[in-house]
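All protein chains but one are shown in place.
Chain IDs A, B, C, D and E follow the sequence of writing; residue 1 opens each chain.
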Amino acid sequence: MAATPPQHYTLVITGAPYSSQAPQTALFFARAAIAAGHTVDRVFLYGDGVHLASALSAPPSDEAHWSTEWAAFLNENNIPGVACIASALRRGLVNESEQARYELSASNTLSPFVIAGLGEWVEGTMTSRTLYFHSGG
Amino acid sequence: MAATPPQHYTLVITGAPYSSQAPQTALFFARAAIAAGHTVDRVFLYGDGVHLASALSAPPSDEAHWSTEWAAFLNENNIPGVACIASALRRGLVNESEQARYELSASNTLSPFVIAGLGEWVEGTMTSRTLYFHSGG
Amino acid sequence: MSTLIVIDQPPYGSWAGREALDMAFSLAAFDQSVSLLFTGAGVNWLRTYQDTQEIQQKSVERNLAAASVFGVEAIYADEAASRLYRLMPDNTMAGVTVIKDRAALLRQHSHVAFAG
Amino acid sequence: MSTLIVIDQPPYGSWAGREALDMAFSLAAFDQSVSLLFTGAGVNWLRTYQDTQEIQQKSVERNLAAASVFGVEAIYADEAASRLYRLMPDNTMAGVTVIKDRAALLRQHSHVAFAG
Amino acid sequence: MSDIKTLHILNKPPEHPRTQQCLEALNPGDALLLIENAVLAITMSVEAEVAVPVFALAPDVVARGLGQSPRGASASLVDFPVMVNLTASAQNVISW
Partner (left out) sequence: MSDIKTLHILNKPPEHPRTQQCLEALNPGDALLLIENAVLAITMSVEAEVAVPVFALAPDVVARGLGQSPRGASASLVDFPVMVNLTASAQNVISW
């Protein structure tokens, strides 16, 4: 197959790890895209997908740890990972400033993931090819 | 309709709040069961249902806060609320002892919810009528 | 670029549709072209007289009524699904365009995103 | 009391089936009577030669093979679903009982719990 | 009421594969309770297709704009106290 010209991607993940396969498929896709010379502009977590950004996940040691695998990939490739703030607040994912604002007992966002608005997704749709990784039903 | 003899219930919730309607239906059911003189022996959170026990959820102020509504109901009626430890650890719900064991940055279990094993559910199936509140697809 | 947001899940049983609606409103807020398609069990979003007081959720009917104000270009409903769920002109909210050819509608948009 | 755990979702795409299997193993560990029913797309749990290395998940085939060791009484598969997914004796794991009448099986158990 | 053998509680929309499996599992003496997304089945008169009593949870029915039952519908609307009674008086309960 002929190589395609370099593309810019925004990847949107709406399925949670350990509930759907979405974060795994998206990670394998992202690695292959980078390897092929494409650019991943950002990863946007929406709906149940925000759970991927949890710093408190502790799967059994003989299972893959999808949050830390994603975090390492984002760090290595300097890719922003953004969890939608509205989805995150409802589902108990907060950073330090939201912890303070809502007077919560802790924060639990895994670096380098950040929390921001849907504007990040809108920007993605305007400037890059946006692909969705949903729960598989 | 004739009143039925008092029953003991175990309620199992497998759907997450702000993702499924399961925790809401289960709460309305539990309130009605108590009001009718039945006993709710325990509420068991399994799978995505463990997110109900998060202490960090912050829904918009004009929406119901299902975690705190459930916590208040459990406190008022002295009902144990148990999140399955295996489901919880994968999904980033931990108490202080699991935080210490896995060297995590915080704990996020809302009192009076506790984290325990599937034995609590097995006990429920043996001694009380066990009802399931799943995600509605 | 024109975006079509597709909602094929019924209201209240899950949050996926609400969050898809937020996506549509957000695009509209940034002056991007966006329309909504309700299909499958999703057409039940469009029924009138939704009274959600007893389930303690906000009515999606009220949210949707604001769609055109927010700049959403069109609200489409799949004809077959509307018929299946007995949605008629007298119990369907105003401003909905019933369509027969979903595939053609998808082709007309350069970007399609499903709820959930 | 006898429990039937029903798995109607395929493996790997979601965790509901895995967690239902843990429920079955847990009942068996407490010496409770428990059986498994695979139906719908769930029958795909029963196919042989599952090689999950590339998706980095543990094979459910290996888990299921341990069911009888753990004390699960029976593994049932719905006949119509098995036929639909072309599960034949030569590509179905050993120890599975194919059944035609799901309703009768449900009636035979005092406690039925679905995956997810 | 105390004659219910198995109470089937369904919360999935009509298109969901579990809905068909539920309807096929209904036996004489059982009852079907529609809650959450499953109340949408009354728009297609599911109660005319099954041979057991059909109940629908009123708060879910009203929320979805189905408080005025479609013509011909005969599902009995019940509130949470009646749902509790149904579960307490049935021999078995299956949540689909």
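The definition used in the following text is that a residue touches a chain if its C-beta (ideal position, glycine included) is under 8 Å from a C-beta of that chain, and two chains touch if they have at least 3 such contacts.
Everything quoted here is computed from the prediction, not taken from an experiment.
Visitor: For the chain that is not shown, enumerate the shown chains it touches in the whole assembly.
Guide: Across all of the complex, the chain we cannot see touches A, C, D, E.
Visitor: Per the definition of touch given earlier, which of A:Thr4, A:Ser61 or A:Asn78 contacts the omitted chain?
Guide: A:Thr4
Visitor: List the residues of chain D that touch the chain left out of this view.
Guide: Within chain D, the residues touching the omitted chain are 9-14, 40-41, 44, 47-52, 54-55, 57, 61, 84-86, 91.
Visitor: Please output the residues of chain C touching the missing chain, sorted low to high.
Guide: Those residues of chain C that touch the unshown chain are 8, 39-41, 102-103, 106-107, 110-114.
Visitor: Using the document's contact rule, name the residues of chain A that touch the chain not shown here.
Guide: On the chain A side, contact with the omitted chain comes from 1-5, 7, 9, 21-22, 25, 28-29, 31-33, 35-36, 38, 129, 131-134, 136-137.
The criterion applied here is as follows: only the chains that are shown with their structure count from here on.
Visitor: What chains touch chain A and also chain E?
Guide: Chains touching both chain A and chain E: B, C, D.
Visitor: Going by the touch criterion stated earlier, list every chain that contacts chain B and also contacts chain C.
Guide: In this structure, the chains that contact chain C and also chain B are A, E.
Visitor: Determine which two chains are connected by the greatest number of contacting C-beta pairs.
Guide: Here the largest contact count links A-B.
Visitor: Hey, which chain is the most central one here, using CA centres?
Guide: Closest chain centre to the overall C-alpha centroid: B.
Visitor: What positions in chain A touch 2 or more of the other chains?
Guide: Answer for chain A, listing residues that touch two or more other chains: 18-19, 47, 63, 86, 90, 135.
Visitor: Return the residues of chain D touching two or more other chains; collapse runs of consecutive numbers into ranges.
Guide: As it turns out, chain D has residues touching two or more other chains at 15, 111, 113-114.
Visitor: According to the definition already given, which pairs of chains are in contact?
Guide: Here the touching pairs of chains are A-B, A-C, A-D, B-C, B-D, B-E, C-E, D-E.
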